[in-house]
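Right, I'll just put the structure down here and ask away after.
Complex shown without one protein chain; remaining protein chains in place.
Naming follows writing order (A, B and C), and every chain is counted from residue 1.
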Amino acid sequence: MSDLFWPGDERAGGLMSGPALLAAMVRVEAAWLSALVEAGVAPAAAKDDLADLVDPVGPDDVEAIATGAESGGNPVIGLVGLLRSRVEGRNPDAARWLHRGLTSQDVLDTGLLLCVRDAVEVVRGELTAQVGRLADLADGHAGTLMAARTLTQHAVPLTFGLKAAGWLGGVLDAYDAVTALRWPAQLGGAAGTRAAWVELAAGLDDPGQVADDLAVGVADRLGLAATDPWHTNRAHVTRIGDALVGCTDAWGRIANDVLVLSRPEIGELSEGAGGGSSTMPHKANPVLSTLVRRAALTAPQLGATLHLAATESVDERADGGWHAEWAPLRDLARRTAVAASQTTALLDGLEVHADRMRATHDAALDDLRAEQRGMADLAGRAPAHHYLGTTSRIVDAALARARTHLQENR
Amino acid sequence: MSDLFWPGDERAGGLMSGPALLAAMVRVEAAWLSALVEAGVAPAAAKDDLADLVDPVGPDDVEAIATGAESGGNPVIGLVGLLRSRVEGRNPDAARWLHRGLTSQDVLDTGLLLCVRDAVEVVRGELTAQVGRLADLADGHAGTLMAARTLTQHAVPLTFGLKAAGWLGGVLDAYDAVTALRWPAQLGGAAGTRAAWVELAAGLDDPGQVADDLAVGVADRLGLAATDPWHTNRAHVTRIGDALVGCTDAWGRIANDVLVLSRPEIGELSEGAGGGSSTMPHKANPVLSTLVRRAALTAPQLGATLHLAATESVDERADGGWHAEWAPLRDLARRTAVAASQTTALLDGLEVHADRMRATHDAALDDLRAEQRGMADLAGRAPAHHYLGTTSRIVDAALARARTHLQENR
Amino acid sequence: MSDLFWPGDERAGGLMSGPALLAAMVRVEAAWLSALVEAGVAPAAAKDDLADLVDPVGPDDVEAIATGAESGGNPVIGLVGLLRSRVEGRNPDAARWLHRGLTSQDVLDTGLLLCVRDAVEVVRGELTAQVGRLADLADGHAGTLMAARTLTQHAVPLTFGLKAAGWLGGVLDAYDAVTALRWPAQLGGAAGTRAAWVELAAGLDDPGQVADDLAVGVADRLGLAATDPWHTNRAHVTRIGDALVGCTDAWGRIANDVLVLSRPEIGELSEGAGGGSSTMPHKANPVLSTLVRRAALTAPQLGATLHLAATESVDERADGGWHAEWAPLRDLARRTAVAASQTTALLDGLEVHADRMRATHDAALDDLRAEQRGMADLAGRAPAHHYLGTTSRIVDAALARARTHLQENR
Partner (left out) sequence: MSDLFWPGDERAGGLMSGPALLAAMVRVEAAWLSALVEAGVAPAAAKDDLADLVDPVGPDDVEAIATGAESGGNPVIGLVGLLRSRVEGRNPDAARWLHRGLTSQDVLDTGLLLCVRDAVEVVRGELTAQVGRLADLADGHAGTLMAARTLTQHAVPLTFGLKAAGWLGGVLDAYDAVTALRWPAQLGGAAGTRAAWVELAAGLDDPGQVADDLAVGVADRLGLAATDPWHTNRAHVTRIGDALVGCTDAWGRIANDVLVLSRPEIGELSEGAGGGSSTMPHKANPVLSTLVRRAALTAPQLGATLHLAATESVDERADGGWHAEWAPLRDLARRTAVAASQTTALLDGLEVHADRMRATHDAALDDLRAEQRGMADLAGRAPAHHYLGTTSRIVDAALARARTHLQENR
């Protein structure tokens, strides 16, 4: 997987790819069939793990199902047809019972969440790696003097450790948000009533309980939470989107700082290995920062599209709102995974030029201490030797939070 | 307050208005001055509650400060100047110590959060009112048969109680999200180091501790949480934005359902009092739903703007990213408060035409039961009398959640 | 008019304000009544210019109409009621004939376009002023050497004249786009059929022709183009939005360049009068650039909202799509007018530090000429003395385009 239009895309591997979605949807169908059999709704003979029926790696099945998706508006109908025709030979009972009681949205929503969760797990791992690296930067540069800048102009003294601690805080907040996400299966049948389930279980004791058990059984098999249907309540999806955008927000801020501070006239930071140019041999461009910034510029609009889709969730299945979720969610999750990896690489290779920081700080000292002089005057004392306030304590607090995080994620 | 371009705006009263922001910023300055005095940083003579210095109700002060805001890029500089000049006569010490140690962003960020919190409290109240009304609808119509619709077409049987329970779930989710918001003061001084605070406290024991105490003191006075500075970590702001958009998502879905179901050909719902027309005397338009839907169509882009602003938070104070937050946050909070109230009114007045629901259900029964016939055939049994699955249990679960909510919010 | 949340808002004066919209809507009603009389549809006695009936300047009428707007979903119903009640005493025939044949959307759409056109005219004036200033900069600095920067790093030699010519090209493109806008009246009656017009004209010869004449008559009176109804074809609105966003795009690029080049370490540009700080006495912030950048960061999402509203234009009047246009269009137009004025001020005061440009250029010369050495080597010649390519010719072409523009807009 790679994308000529999105350099670095290969970092996301197969996450949220067509093959990944196809495989996830087959997992959903398999979990459902298995639950039907276990519950005694389907006969034991229908037991089939649906393995090897579809090839999610080769392009053919993905292509066939994708191409057939338009006629029903989604790819599930074609997938079910394919599974049914291929399992027929080895297990006609499985062919009969496959997908019975589900609707397309059950399979697609639940499959999508499985895929997104994989992407989020990768993102969480990268965030934890970043926490470690940022804690090192904050700690190692707790005393590295530099100029703070507000509205682009020199403000007061700062340490690079505090700046790194600020980045760290953003990364930890992003981590907390993705970690708080819930991962419920979406299972409701044609319109969220689970009517088909009760009908199929009519011959058993307490068909309603059987239906509830089916929901739990499928969710358990997939490692998801069992909940009541959320086919038209898309807050689960928008929360994921918001959390992912929260990640690119945090990384974009780091990237923007790096881009400013690695300008040659400033020279306080540089990417370890800059990117080359097709025509200028001397160039060492801050490519990773550039590409992370790119992701951060495009993510908010994808998140907004998910919210818009959510509110357009009319009836018991929306006439476009639902369909508008899939590609934006894919793009957002995939790009977040790419940016996660790029940010880790950026931080790993980041070179801190403490000497340039100090030189600029010293040269600008008169301006940087202007506020201090006013304060000292007000307090009726000579200006103190330092003007760093509680910088150390703030850095220490960030480091303590990072340590707790790292211990919990060891 | 009202807005010719946003019908219903007056429902938000003074929330997030210029006067409200002005008053909130004065509260921040007063809390800071009070904390300075209490900590012994400023002399006791500087004690002043800054009351009656600025008139946030009349237009003059708001206008003067707003008009002066461009020269410094924000309204705080002018506010401080005004306060200082007016307090000078009655309390020259207060004039001297006012604002010392703060930066514009401290005052504006903290003041904005105070204002937004007020709006969120109003929204929470409306959400709770909606929970009560929706629980009644879900309960009262647990047996009201209607046709479920997917991709606009008849699907399977449904009850209006289940539809209302679905709306209820969305409203409860929105409530949980706004309730989880944190409200921290933003206090960091010129660049988040609190250097001026330590400088001002240089004559006291442990100036660093004094600085920490100042942060706590101000936050306590304002009923906010004390945290380390978040001047460039805007996740607090984006979380608020996301939660507010989550509200309009939930209400927009309700409005969209009402708009569909109150079409004359469907006629299953109607707004209690429809809106008139300037030319057609017979009209009873679903005006509240229309206006709620309007809010839901515009909110996601405002939320996206807040995320964009967050990621552009470069340096120790951004060169535009910060400034891009204020109006979108105002618009989003205010419109959410309006839509909250409109949704409550919509639900309060909503008329459910159970007879039309039933008639359409019965007329479409052959289609609505098509799935059932397939399931019964598969199960080898005659179709059951009902085809509502676990609808009752799902409604009951939603009602239980609502009851818990209402007890906690009594 | 000013806005505490949008510093500089007062630069837009009353453009797109509530009073402006109210006055514009009264103009539309007056033009319609006048056309009805002239066409012989309404009796001569109904002639009334509706002057002095409503006070758009004082807050009372705006407030009353705004507050009443929710019940009908828009402010026109209340306006018509107010006009009718107030004109009744002096002219009962006018009261009878007022608004007859129009629908709310006719009045609001046409009134809005009148207001937006005023804003666009102001914007055009500012763009022309900017063209003059940018032409001076491009011309005056055609030989001012500086370093080109790509991906933040030094690239090859540049002149500031070429950079200014690039800004100029953007401004001229923006001007062309707003100038190409069309300003049609929107007049269709209840559902775009003009049925009421024909009915009212039933006693005249050729009522259909009378109806067409009425459309022309109203458009002429308002200085708008007469077209067939576009009540559900909102391309006129989205084109305006796109053109306005095109303006902020162009200005935001200038602002972004100024923000980079006025960083103290670069120091190649500075705003003439920087903005102060509430706590740091030495500060001279690039405030105008910051505020222009702010506008550019928020405008695209407003434009997107207009497109979204356009596509949701269902039926013969949309159930929210239409209503979602008004405030975003107001915000976009008003902010564009503010940013227009701020950009002019920014350019007027811009200080070009040619010495710093040259010094950085010279210090980086080895890098800036790296590409040249490769080219010279390839060509088998010694590197030329200059490495500026066709810079002069490109600047000249931009200046020629500017001259043509300025002659046409003298």
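Everything below uses one rule, namely that a contact is a pair of C-beta atoms (placed from the backbone, for glycine too) under 8 Å apart; a residue touches a chain by one contact, two chains touch by 3 or more.
Since we're looking at a predicted model, the values are computed, not measured.
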Touch with the omitted chain, as defined above, among C:50, C:138, C:250 or C:269: C:250
Residue, one of C:5, C:32, C:326 or C:387, that touches the chain absent here: C:387
Which of B:290, B:313 or B:390 contacts the chain that the document leaves out: B:290
Selected from A:75, A:132, A:246 or A:389 as touching the chain missing from the view: A:75
Contacts of chain C with the absent chain, listed as residue ranges: 73, 96-97, 100-101, 148-152, 155-158, 162-163, 166, 169-170, 173-174, 177, 189-200, 202-203, 208, 211-212, 228-230, 232-235, 238-239, 242, 245-246, 248-250, 252-253, 256-257, 260, 296-297, 299-301, 303-305, 307-308, 310-319, 371-372, 375-376, 378-379, 381, 383-384, 387-391, 393-394, 397-398
Chain A, residues in touch with the chain not shown (by the definition above): 2-11, 18, 21-22, 62-63, 65-67, 69-77, 80, 99-104, 107, 189-190, 196, 255, 259, 275-280, 285-287, 289-294, 296-298, 301-302, 304-305, 308-309, 312, 319-321, 323-324, 326-328, 330-331, 342
Residues of chain B (touch criterion as defined above) contacting the omitted chain: 149-156, 259-260, 262-266, 274-275, 277, 279-287, 290, 301, 304, 308, 360, 364, 366-367, 370-371, 374
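Basically, only the chains that are shown with their structure count from here on.
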Chain-level touch network, classified as line, ring, star, complete or other: complete
By mean Cα position, the chain sitting nearest the middle: B
Whole-Å gap between the CA centroids of chain A and chain B: 25
Centroid spacing, where centroids are CA-atom means, of chain A and chain C in whole angstrom: 38
Euclidean distance of C-alpha centroids - chain B vs chain C, Å: 30
Where chain B touches two or more other chains at once, by residue number: 73, 100-101, 103, 189-190, 196, 296-297, 301, 304-305, 308, 312, 319
